[in-house]
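Removed: one protein chain of the complex. Kept in place: all other protein chains.
Naming follows writing order (A, B and C), and every chain is counted from residue 1.
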Amino acid sequence: MTTSPEFTCGLQVRWSDQDLNGHVNNARLMTLIEEVRLRAMVAWGAEPPGPSGPRVVRALDVTFDREVHFGEDVLGRAWITSIGRTSFTVRHELLQGGVLCLRSDAVIVNLSADDGRPTPMTDSLRAVLEAHAVPAPNSDADTPEGGEHS
Amino acid sequence: MTTSPEFTCGLQVRWSDQDLNGHVNNARLMTLIEEVRLRAMVAWGAEPPGPSGPRVVRALDVTFDREVHFGEDVLGRAWITSIGRTSFTVRHELLQGGVLCLRSDAVIVNLSADDGRPTPMTDSLRAVLEAHAVPAPNSDADTPEGGEHS
Amino acid sequence: MTTSPEFTCGLQVRWSDQDLNGHVNNARLMTLIEEVRLRAMVAWGAEPPGPSGPRVVRALDVTFDREVHFGEDVLGRAWITSIGRTSFTVRHELLQGGVLCLRSDAVIVNLSADDGRPTPMTDSLRAVLEAHAVPAPNSDADTPEGGEHS
Partner (left out) sequence: MTTSPEFTCGLQVRWSDQDLNGHVNNARLMTLIEEVRLRAMVAWGAEPPGPSGPRVVRALDVTFDREVHFGEDVLGRAWITSIGRTSFTVRHELLQGGVLCLRSDAVIVNLSADDGRPTPMTDSLRAVLEAHAVPAPNSDADTPEGGEHS
């Protein structure tokens, strides 16, 4: 039996997640992304940040493909796309009604509890990450279209 | 007399902006970024999104350099780094105590009110953007370190 | 067949709902209360606020009996406790792990779209409210303990 490296969960959308534009606010979507990642790490049995130091978000890339609306739960997906010595990248996706609405890569850095500087991850954290890693099939496709203007 | 292309404003940090990690939450920082951009567009006299169609965030790149903490106001900065036919890029920065904490590029797309597809910006919006544009000095330096792991 | 006048729903708690005190923030609990009321009104088939005028919260009484924590969904309950000519009262409860954590009464006022002043509710809205009304068994028990100090 094999388990999927990918974590999935359903997330409720709240009426208050909407902004004046009548869709779920962009910053609030970052909260949903955070929720998916957090639930993934718990489900995967990753040691909580602590003795071995805190873990912080160093960088975030987001592409908003479609609006998310109030009324239907969102499906969140997360997996690991790359693993370094002191940091790793989590890919997140949010779907609604079966349609991809948002893709986001977050670079998470493991910090030393002593001096707050990047510090190597423990072997156990690395093992968890490796069990849930799916290399990006095409790294070009990864690039948010942020830099191009029509 | 010349005016600076850059917009700056002070933003209060709320106690509730903090998360369990004892710093201002990453997603909440996106709310502060949004506030800077919105106040900049108003200060610059940009026509509000409307008849000419809504404007939406298509992509977001964020680099978190330092934690933001409760207790001191944040200085927000925003200017335009590139202008296309149907979209433009806003660079945002948040500083606290004179130290750069966060850089973020947001790609904003102008949509048609009719079919919701990207549509050319009006001349008046373009003029506002051009008056507040500062080309990125070194586009390589722009790239968040998202893709590299030590 | 009879239906219960009471509406119930499960609500996810998000990690970000917690504040520095390690429990779900009080103001955020008001967001959950709002979500319960909104979902109740939709489930009951209440006409959305609109032509007949907006509906606003005029007063809120809340008693916090127990902390709500991240990790387990919350059960929300709502029903109508009193109906006037231009306003009505919704009782909300939040439970976690079968334990009552919060009770709240919200007075909702029906406003005129013309002048924004309280205006009589439509017969159809009144009928919906009456179908979901449960008079408070003991109006003394209603009073939050706000005014008494030991």
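Assume contacts are C-beta pairs under 8 Å (C-beta built on N, C-alpha and C of every residue); 3 or more make two chains touch, one makes a residue touch a chain.
Keep in mind it's a predicted model, so treat the numbers as computed, not measured.
The chain not displayed here makes contact, within the full complex, with A, B, C.
Across the entire complex, the residue among C:V42, C:L60 or C:V99 in touch with the chain not shown is C:L60. From the options A:G22, A:P48, A:G71 or A:G116, the residue with contact to the chain not on display is A:G22. Subunit C residues in contact with the hidden partner, per the touch definition given at the top, are 21, 25-28, 30-31, 33-34, 54, 56-64, 67, 82-89, 105, 107, 118, 142, 144-150.
Even with one chain removed from view, subunit B keeps its contact list with that chain: residues 11-12, 14-16, 31, 34-35, 38.
The omitted chain makes contact with subunit A at the following residues, 15-16, 18-20, 22, 25, 27.
Methods note: only the chains that are shown with their structure count from here on.
Number of steps on the shortest path from subunit A to subunit C, with steps defined by chain touch: 1.
Separation between the centroids of subunit B and subunit C, computed from CA atoms only, is 37 Å. Among the residues of subunit B, those in touch with two or more other chains are 25, 27.
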